[in-house]
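Can you read through this structure? Questions will come right after.
In this view, the complex is presented without one of its protein chains, the others remaining in place.
We just call them A, B and C in the order they show up, numbering each chain from 1.
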Amino acid sequence: MAPKRLQLGIVGLGRMGKRHALNFLTRASRSQIVAAWAFDENEAEWGRKELGPHGAQIYTDYDIFLRHAGLEAVVIATVVGAHAEQAIKAIEQDKHVLCEKPLSTNPDISRSVVDAASRKPHLKVMCAFSRRFDASYRKAWDRVNSGTIGDAVVFRSQTCDMLNPTGFFLPYVKASGGVFLDLSIHDIDLCLWFLGVSQNLVVKSVSASGVCAVHPELAELGDVDNGVGIVEFWGGKIAQFFVSRVMASGQHDMSEIIGTKGKIVVNRQPSDSLVEMHEAGGIRRELPTDYYGRFEQAFVTEANEFTAACLDDKPLPFALSGAAQAVDIAVALRDSLTTGLKIHFDETGCRKA
Amino acid sequence: MAPKRLQLGIVGLGRMGKRHALNFLTRASRSQIVAAWAFDENEAEWGRKELGPHGAQIYTDYDIFLRHAGLEAVVIATVVGAHAEQAIKAIEQDKHVLCEKPLSTNPDISRSVVDAASRKPHLKVMCAFSRRFDASYRKAWDRVNSGTIGDAVVFRSQTCDMLNPTGFFLPYVKASGGVFLDLSIHDIDLCLWFLGVSQNLVVKSVSASGVCAVHPELAELGDVDNGVGIVEFWGGKIAQFFVSRVMASGQHDMSEIIGTKGKIVVNRQPSDSLVEMHEAGGIRRELPTDYYGRFEQAFVTEANEFTAACLDDKPLPFALSGAAQAVDIAVALRDSLTTGLKIHFDETGCRKA
Amino acid sequence: MAPKRLQLGIVGLGRMGKRHALNFLTRASRSQIVAAWAFDENEAEWGRKELGPHGAQIYTDYDIFLRHAGLEAVVIATVVGAHAEQAIKAIEQDKHVLCEKPLSTNPDISRSVVDAASRKPHLKVMCAFSRRFDASYRKAWDRVNSGTIGDAVVFRSQTCDMLNPTGFFLPYVKASGGVFLDLSIHDIDLCLWFLGVSQNLVVKSVSASGVCAVHPELAELGDVDNGVGIVEFWGGKIAQFFVSRVMASGQHDMSEIIGTKGKIVVNRQPSDSLVEMHEAGGIRRELPTDYYGRFEQAFVTEANEFTAACLDDKPLPFALSGAAQAVDIAVALRDSLTTGLKIHFDETGCRKA
Partner (left out) sequence: MAPKRLQLGIVGLGRMGKRHALNFLTRASRSQIVAAWAFDENEAEWGRKELGPHGAQIYTDYDIFLRHAGLEAVVIATVVGAHAEQAIKAIEQDKHVLCEKPLSTNPDISRSVVDAASRKPHLKVMCAFSRRFDASYRKAWDRVNSGTIGDAVVFRSQTCDMLNPTGFFLPYVKASGGVFLDLSIHDIDLCLWFLGVSQNLVVKSVSASGVCAVHPELAELGDVDNGVGIVEFWGGKIAQFFVSRVMASGQHDMSEIIGTKGKIVVNRQPSDSLVEMHEAGGIRRELPTDYYGRFEQAFVTEANEFTAACLDDKPLPFALSGAAQAVDIAVALRDSLTTGLKIHFDETGCRKA
């Protein structure tokens, strides 16, 4: 008898929703897509054509979608503003949830998702911090966790997107909450993971600055295309972030964990492959053009591990609460950027007025 | 209605057979393993436990295995001495065949597989040169093929296995035909691919040398643990090979394609991940410990593309005949090594006495 | 007739003074060391032994030293607290001056050196920012200056010293003014150079944080062994600094200049040589153990160019005033670190209360 497969629904069939759908369809053999919710007719058409033949039913009403017979789990890949409400509804309907990051651009709403999940402890509810599933970050974590670099005290990390002078992303950016919530949220999550190896981290202060180098339109949104930030934690650990949307060479996401006995670096030398061009002008390596080129395999691992956790009732690799904490810090970075002020937190992590 | 899946049988459930089986099982969603042939009871037991629940029947008689109802294709991953006979029998029973490299350690037997396949042109018969499916080699090929480096004239390539002073591989090596047939066969195949971009390559001469640096036992087998070779082709192209079983740092397979306008290098800077250790002693990157650590994803692509070619009756990415030509060259390298003589071929590629 | 040589005196024969002396002696053929001032008998003894045979007279009284017949120029390499007074006295005695960094740990005193020099415009007075003479930084500058990366908007830079758990440097650190004045001063100077390519930079705000990871004793001095900082400039450029005394792998000083069309990085992949060790554990490169291992050649170039500027009355490669500006920023970083406050400057660069 063939093994049971997780009965799965995809929520949103936009760029990231399609990728999730195809990964679960062809690269996560223990799952089966039985339903999908589409935001509009274009997405629905894609779903009927690509997922339909494999047995998936396409819905445009979210509540009806959630009542699809046998549905066990949902993957939420909609615009950020919809994440929390859709996640909470799914939790209330007893579905496991894999929700794209960030939970929300609002700390309170983020926390409401965590609260909803905590009322259903039998469910697997996870924020899709894909880098947690990346083989290199995991290898780095194993080394840090085993004490290789002593006590991890400083975390430096960057998310750098490829330059696109057309600004195609500007409409999207409006709803994203700005670079720190849209991009640095990953670095913040990694920071909580790596610096939190031996203790519970409580944020103490946040400072940020930034510049609109290529996209002056961002200034009107209170956003920047290059941002820098410092985060201090109670007990004496610090993080330094860099975020950019204007890397001419391509996507370059990188992290350093600095300990008392050594340092571990992930992706100092980015490349889209093992190919080097030796040509007039020197030696050249090409970079991925977007985050998916860097993290594709991590998304596949995420799909498989989420599936396995649901089917086998095993713990998820990380807790949902950190996703709300990451939003707190990202929002503080954004607020420091727009106000020019350093933002302080008390020893319980509550932001001071 | 769910799409049709290729009804597949695995031949041999040793180290590589297991890997193929698991790849087709969980990472090639258009295929279905319906049968497997096991060499002995250990392998059979593994098959019953791991493949049985997914619907595969395990055989120990190859002829009966081939008559499994509905079987469409086989993957041959047995010892090299069995490849050719099993492939030919499968072809005669009208099965598509993916056969591990090399076809044989004997040029004539290799060619008999090619001949058998040519009598069944509707079948897909492919030698499993996994590097042809590696994303980096493919990117390199696209560049070479589009003329980026001008005319490709020199090919330099190495296959270097990790040092293992225990010599665990020695029993295996006896049947392998030596380093050039066991390891350099990949470099030779790549050479035929890359230098053959604009012309049909005909070998003109072969020279080789080698040394038993760590494993003196290899000398008794006429083999070495470090080998070097030069291959000349009619028309003025040359290749230079290096092969080693004693790389202390790990697996390092690398190729250079040198053209009149530039050079392309694949994997000059090997690494098992994007992690760097900055520690006392400097900066260190770890390497894969074996070829599978380097080429795992290529094997997955191979499984998916072979499946698609069979299901959709599309051409395979490369012809079977090159596999026999690669054996000719590998055997000549081995003979040059053992005799100390340079070996010559006429302009039709026939080896001179 | 042999060409005239610059008649030079070395002030201070400690670690750095010895290096300057030997460089001028054997690698700056247009200069001649005619005198040296030694702080104590140990230094004087070294001077008599190593410099004496080449014609140098050793003094322990600074005023008498300055009156050495024919003395044209001095190189000041004493403790930071002595720099300014010695420089001003030399200027007043009409000597060209090459003074080690920083001019002082006090902004006003720093500026008094600039003022003294401005009263003697015929003299060459330079702060020894050695990185300005490094071939790689100069190449980077040529590219930035020629517009290769568009408008330079973000500068990220680090000075990272090798970990030495013995804390041998602790006594020295007391007088150094802390990591930002002792080490980051180089990054600040580079920042003023690179971001100032197309405009006069005026600092707007400074934020810093830090941690005593390995050397808790530093906390008593108001210092840290890992520091991070952000500097904003009026007009919308920003810099991000990292400084550390605990790099297990060795010295790693690196800078990134990010522009609207590209980025230039200096020394992303540090190494003490072109040697790689391929060994059990992977591939390893060793790093310089201190700044001199990284910048030795820059010091030689500095010696030769300072000599040439004096002899040929050519302009120095950079103005002295920036050295005072760098002290302003370094002091603000230190103050931000110790107070936990963000420090603001008005549009003329005057620090707000």
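What we mean here is this: contacts are C-beta pairs under 8 Å (C-beta built on N, C-alpha and C of every residue); 3 or more make two chains touch, one makes a residue touch a chain.
Quick caveat, the model's predicted, so the values are computed rather than measured.
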Absent chain's touching partners (shown only) are A, B, C
Given B:T26, B:Q57, B:S207 or B:T289, the residue that touches the chain left out of view is B:S207
Of B:P121, B:P171 or B:G236, which residue touches the hidden chain?
B:G236
Residue among C:N106, C:S136, C:T289 or C:S321 touching the omitted chain:
C:S136
Just one of A:D151, A:E279 or A:D335 touches the chain that is missing; which is it?
A:E279
Touching residues (missing chain, whole complex) on chain C:
1-3, 25-27, 29, 53-55, 135-136, 139-140, 143, 148-149, 261-269, 272-280, 297
Residues of chain A in contact with the chain not shown:
163, 247-250, 252, 269-272, 278-287
Those residues of chain B which, in the complete complex, touch the missing chain:
149, 151, 153-154, 156, 163, 205, 207-214, 226, 228-230, 232, 236-238, 240, 242, 244, 246-249, 258-263, 268-269, 340-342
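Everything that follows uses one rule, which is that only the chains that are shown with their structure count from here on.
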Can you name the chain whose C-alpha mean lies closest to the mean of all the C-alpha atoms?
A
How big is the rotation, 0 to 180°, that puts the C-alpha atoms of chain A on those of chain C, in steps of 5?
180
Rounded Å distance, chain A centre to chain C centre (Cα mean)
41
Per the centroid of Cα atoms for each chain, what is the distance between chain B and chain C, given in Å?
56
Junction residues of chain A, two or more chains touched
149, 261-263, 268-269
